[in-house]
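Note that one protein chain is taken out, while the other chains of the complex remain in position.
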Amino acid sequence: MLFIRLVEEMIAEKYKEQKMRCPVHLSIGQEAAAVGVCNALSKKDRIFSTHRSHSHYLAKNGDLKKMLAEIYGKLSGCCGGRGGSMHLFDKSAGVTASVPLVSSSIALATGSALNSKINNTKEVTISFLGDGSVEEGIFHESLNFASINKLPIIYVCENNLYSVYTHLNERQPLRSFNKLGEAHAVKSITCDGNNVSKVNEITLKLLKECKKNKGPFLLTLNTYRHREHCGPNYDNNIGYRTEKEFKHWKKKDPILVFKKELIRKYKFNEKNFDNLSKSLTKKISIAFKYAEKSKLPNPSLISKYVYA
Amino acid sequence: MLFIRLVEEMIAEKYKEQKMRCPVHLSIGQEAAAVGVCNALSKKDRIFSTHRSHSHYLAKNGDLKKMLAEIYGKLSGCCGGRGGSMHLFDKSAGVTASVPLVSSSIALATGSALNSKINNTKEVTISFLGDGSVEEGIFHESLNFASINKLPIIYVCENNLYSVYTHLNERQPLRSFNKLGEAHAVKSITCDGNNVSKVNEITLKLLKECKKNKGPFLLTLNTYRHREHCGPNYDNNIGYRTEKEFKHWKKKDPILVFKKELIRKYKFNEKNFDNLSKSLTKKISIAFKYAEKSKLPNPSLISKYVYA
Amino acid sequence: MPKKKNKTKQRIIPGSEAIREGLIEAAKKDRNVIFQAEGVSDPSSVYGTTKNLEKIFNKKRIIEMPLSENAMTGVAIGASFLGKRPIISLHRVEFALLALEQIINNAAKSHYTSMGQHSVPIVIRLIVGRGWGQGPEHSQSLENLFSMIPGLKVITPTFPADAKGMIISAIEDNNPVVVIEHRWCHYIKGHVPNKYYKSQIKEPIKIKNGKDVTIVANSLNVIECLFVAKILKKYKINIDLFDLRVCRPLELGKIKKSVKKTGKLITVDLGSKILGIGSEIVSEITSSCFNYLKKPPIRIGMPDYPTPSSRGYLKNHYPDKRKIINELSKLFPIIKKNYKSIMIEIDKESKKLPIDVPDPSFKGPF
Partner (left out) sequence: MPKKKNKTKQRIIPGSEAIREGLIEAAKKDRNVIFQAEGVSDPSSVYGTTKNLEKIFNKKRIIEMPLSENAMTGVAIGASFLGKRPIISLHRVEFALLALEQIINNAAKSHYTSMGQHSVPIVIRLIVGRGWGQGPEHSQSLENLFSMIPGLKVITPTFPADAKGMIISAIEDNNPVVVIEHRWCHYIKGHVPNKYYKSQIKEPIKIKNGKDVTIVANSLNVIECLFVAKILKKYKINIDLFDLRVCRPLELGKIKKSVKKTGKLITVDLGSKILGIGSEIVSEITSSCFNYLKKPPIRIGMPDYPTPSSRGYLKNHYPDKRKIINELSKLFPIIKKNYKSIMIEIDKESKKLPIDVPDPSFKGPF
């Protein structure tokens, strides 16, 4: 989790160099969702993500170098620089696809679960989505289909209260997100998305159920993004959300929460934390250097791979 | 209600003449929904319908002659023969539009209710839909929008258990249709759709609520179609539904149910019924003659009205 | 298309059965093939083309689709990422309009964006609903819409034997293939070999050899052109007639060669003339055969308005024998001279069937 945080903070820091020339949607503040869920998974389980894909990709052990190279637009990126930050994937790690159009990957994830069902294999698919995604019809269409076919899939909704700069209350009526699943007889749970241990615990339970043919599930994780919707900065100044709200959530920063838990339970201390940070930062810096040094794709490659 | 039944029975009878050359989706068996709802409406209220639009159109006092002429493909039809049976509308009667693509008119109806909301006028919009329609994402998108904006609209779902030849259980999980509305904080009611008085009573109540800014609503009416999905015949022989199921519902024929109620409550008798039938049939025959005698459109008209 | 070998053993079946055979053969050969449709195993089974599949294959491979065209297309794409070969069948081309985000973004581009790491071997069968008063929203073909999109393949089979082979090729293909099936072509009968075979989905096929004019048509229009070719032969006009078959990728090598010979080109589009496949063909041919063209190329296609329901409107609506003759008469004075007798012959043929049915057996209701 700290690893992801540090990666994204370095992206934020270096973004102003104008060398990462594509949109970036940072998950800073939301990492517990990605980590809590993905830590419960095995390598064979698959995840599908959205425009905000960094944390999911990394939590599922997607290759950091390939991710950064992709954001830097380099040929060594996971898409050879063709997709940018919203298309991250790493098949070998089970990060099957990230898709920039809101909700578009929900159906793909459902297809992945259908595949497992037909093959009678036991891996589970995770479909990451945001609170905005549930407004797209395809979300409901997918849940209905998963429900009739009892597919081994968990739809994980990270409710960060906003779609771009618009608050949930302007986009959806007041009701629990669980009702969205229940409309399709999909068992639904909502919980604190900033507590990585809790998220992990619940995910493990749901995975077991999925493997017993008791899927699908809808898991809603309440959380908050610290930075702007897209880009490296804080944006409390532009007026769509209050400083108070921000501070409230900042206190619940998942890294902080987890650190406290570690200190309480495992005699972890500040020094351990600093050491960990340092060693991670080192590793991360190497990856950044790799990405920066990698070559831009040659224009002549542009016409390749249109057809299989 | 009897009027609608007699019209559709005559369509069924005359369909084999091969002069009505477009698909027809009969509502025989489902009339209580259309009549129960539309009788509660005033002329200013608006309805939107689907491929199965005859009963809605007639219950809202759409012009019979123009409907039949449309089905016969005549210039005097409500669309000048351009739409056929799935495009029936009669603006002056408040039948704003019927649309052949499943669920496509749900959003249009929602727009109609938005119009009332903006204008602050008191008419209510009805969006008729089938049990299959709720599988399309646009149904959910529309309900969510209507809910946030408290639109004066009632979504009336006629659950006749089938989409074409496929039973509900093969398409949706077991759960009450009310849950579909509740996913969007839309108050939802399910009731016997073959009892016209009950449907009417509930509709009146919901209309009142809508006018007090307490809409939208989802009203599910359980019912059954007697004939084949599309066309004039019975189809119990082809194997997708059982004779037993058919007979069960046949006993609950809305006309029968209502007749019994009339007899019980208002000293209505068989003779009244026969007389009524006869006089209605006469009127209907005249409309058929009108439609049959009307002219086919001239080919030269085909290029008109592409642009306003 | 394999050569006919044994005349005595010719099985004559309609296009719809040929397509069903293709589907079955391909699914037998590759267990990754799965089927999705609304009413996939219902008594009608997509005009009979998916009939009884559940009796031949494991039920898990036959997937009943809720009315969720968009999600179900995404489901197919997602399953195809993992090795499945889904075949989606939609009763009307228009239903795919709900799924275009999935088709244009995820299906067409995933192979490209992933540098070939993903592929999307899906087949999307779309049926053109022409006839019996289907009206403006149930009778479009829209092959030009799909053909605009790099990454898709778009095919329009005409004859039964070719249709079977093309369907098998489409299923074997590792790209998303959109099949525009004209339901009137489902009624065309012909000999269809009783085995697994492929027909290329790369380029047009020449079906008549002639030196006077090049005509490129597809799907139902090929039948109209064949009739025209028959009549004009009597007047010594020989058409170099191509069944286009494949709208994307558009491989025009054979057509170019033909136009260099004939100097004249007519395209006959199933869908709209404006921005139709014919527009692309004419532009491309004009560019590469400019100095060979004796006359400006001519496009025939659907006019610039929707198709109304009532047969009353439709007399001069579809691209048909009459329209083709009219255009040809601009190129060949002999047609003008014999216009009346040609039209009489055409009238005779046209009157055999009402304008709104594909076959005498067709009695509605949809």
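We just call them A, B and C in the order they show up, numbering each chain from 1.
One rule holds for everything that comes next: a contact is a pair of C-beta atoms (placed from the backbone, for glycine too) under 8 Å apart; a residue touches a chain by one contact, two chains touch by 3 or more.
Owing to the predicted nature of the structure, the values given are computational and were not obtained by experimental measurement.
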item: Which of A:62, A:111 or A:132 contacts the chain that the document leaves out; value: A:132
item: Residue of C:100, C:226, C:334 or C:355 touching the missing chain in the full complex; value: C:100
item: Full-complex contact with the absent chain, from C:151, C:210 or C:312; value: C:151
item: Residues of subunit B (touch criterion as defined above) contacting the omitted chain; value: 48, 79-80, 82-83, 87, 89, 91, 96-97, 99, 101, 104, 106-112, 114-115, 117-118, 137-138, 141-142, 144-145, 148-149, 304-308
item: Positions on subunit C contacted by the hidden chain, ascending; value: 70, 94, 97-98, 100-101, 104-105, 108-109, 112-113, 135-137, 142, 144-145, 147-148, 150-151, 250, 272, 274-275, 277-280, 282-283, 286-288, 290, 293, 295-299, 304-306, 308
item: Sites on subunit A contacted by the missing partner chain, in the whole complex; value: 15, 18, 21-24, 73-75, 77, 79-87, 99-103, 132-133, 135-137, 163-166, 170-172, 230-232, 235, 238-240, 295-299, 301-303, 306
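Quick note on the criterion: only the chains that are shown with their structure count from here on.
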item: Neighbouring chains shared between subunit A and subunit B, ordered by label; value: C
item: Farthest chain (mean CA position) relative to subunit C; value: A
item: Subunit A and subunit C: spacing of chain centres that average the CA atoms, whole Å; value: 43
item: Whole-Å gap separating subunit B and subunit C, where each centre is the average of the chain's CA atoms; value: 36
item: Shared-contact residues (touching 2 or more other chains) in subunit C; value: 66, 68, 70-71
item: Touching two or more other chains - residues of subunit A; value: 137-138, 141, 144, 148
